[in-house]
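And then chain A:
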Amino acid sequence: MKKILALVLVLMMVVAMGSCLAEAKDVKDLKLGFILGSREHAFYLKIEEGINAAAADMGFTAVVDESDLQGAIATERIETMVVDGMDAISLACNEPAACTNAIEAADAQGVPMFTFDCTSSETDVIKCFVGTDNYQGGVVGGEATIAWLDKLGMKDGATVGIIGYPEPQSCIDRENGWMEVMNAKKDEYNLNIVNIGNYKGDAGTAEGLMQDALTSYPEMAVIFTVGDPACIGALAAIKAAGASTKMIGFDANPEAHEAILDPVDGEIWVGDVAQDPYQIGYKIAEEMVKYLTEGTVDEQTILIAPYLVDASNAVKPE
Partner candidate 1 sequence: MAEKNIGTKHSGAKEFLMKNMVVVILVGLILGFGLGTGGKFFSATNLVNLTTQMAINAMLSAGLTYVIILGGIDISVGSVAALAGVVSTLIAVQIPGLSKLGSIPILIFPALIVGLVCGGFNGFMISRLNVVPMIATLAMQTIGRGLCFIFSGGTAVSGIPKTYSFIGAGRWLATEGNPNGWIPNITIFVIIMVAIVHVLLSKTVFGRHVYATGSNQQVAHLAGVNTKNVVFTGHVICSIMAAMAGVLNASKLCSGQPAACDGYEMYAIAATVLGGTSLTGGSGSVARAMFGVAVIAVINNGMNLMHINSYWQKVVIGAIILFAVILDMAQKKKKV
Partner candidate 2 sequence: MTNVQPCLQAVHITKVFPGVKALTDVSVDFYPGEVHALMGENGAGKSTLIKILSGVYTATEGEILLDGQKTEFKGPRDAMDKGISVIHQELSIAKDLTVAENIFLGEEKKKGWFLDNRGMIARAQELLKQMKMDAIIKPTDVAGDLTAAQQQMVEIARVINKNAKVVIMDEPTSSLSEHEIDALFEQIRILRDKGVAIAYISHRMKEIFEICDRATVLRDGCFVRTDLIKDISEHDLVASMVGREINDYFVHTEHHRGEETLRVEGLSHGRQFRNVSFTAYRGEILGIAGLVGAGRTETMETIFGARHADSGKVFVNGKEVHFKSPKDAIAHKVGMVTEDRRTTGLMLKAMIKDNEVLPSLIYHMKSMGFADQKWIDAVSKEYVGKLRVKTPSVETIIGNLSGGNQQKVVLAKWLIAESQILILDEPTRGIDVNAKSEFYTLMNDFVDNGGTIVMVSSELPEVLGVSDRIIVMCEGRVTGELSREEATEQKIMYLASQVD
């Protein structure tokens, strides 16, 4: 009995070794792992759509999981995927420091590592990063803010505000991008820049923050938010206060498109910075396949440029 067991084990090892040695780099045989930040965000669900579309187009097997935005969970997912025999793994690196070890360990075991959405500056083994330039997105939002001040003719002493979420890196980058534009124009426009507060990703919280901001600054001209739920809350507050504040959001989720096209809401919610999560998902998958089949990537960092959605290019969701 024991002998048979030993024999089976040896056979399994031989087969396993064989499969390792074989240069089976046909795209059809590739098994790629993807770790999303969280399936509770529409943004990541769009990325997942892009990944699945790429898998359908190219024929590789995509295994998609999520890390709940936590580095510790991302680490577990990476380790599991390595054991599961992924040919390459990519992840949304929301907490870079907490998964550096896992990334480097996977790389050392011969599994090339990629990042999307958020990357890590803690390690240099990452083959390629595909993401939105969040900072650039903030700049786009800032430019739109200034453009609206021009349109409103408020070139002197206008009050502008930002509803932030200074916890995830992406939102911090957006805030910083917007602030850069504001600081640059501060003297020229004699701006009064207000930090409205941290909405913690919760629309209800954003509503209270906006209400209180309007109590302090009823003349608030334009605000920028780092995420669409903040706009949902702020919209309710602005409407309730009967204020004429304009608002530019971030993410361009379906509800943003809808509000911008709405005759009433569109008077307030005038623009939204769009990312292209579908494109991010598709692109990272392409780069992973390219690396595994050709040994190179197009570029180490590929940023999908954010762009402004407004009444001119918003589409009504079906």
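How were these candidates chosen? In short, all candidates are chains of the complex that A comes from, given by their letters.
Observations
By definition in this document, contacts are C-beta pairs under 8 Å (C-beta built on N, C-alpha and C of every residue); 3 or more make two chains touch, one makes a residue touch a chain; residues count from 1.
Note that the structure is a prediction, hence the values are computed from the model and not measured.
Among the candidates 1 or 2, the one in contact with chain A in this complex is 1.
Of all residues in chain A, only 39-42, 45, 166, 194-195, 197-198, 201-204, 207-209, 211-213, 215-216, 228-229, 232-233, 235-236, 239-242, 253-255, 258, 264, 317 touch candidate 1 in the complex they form.
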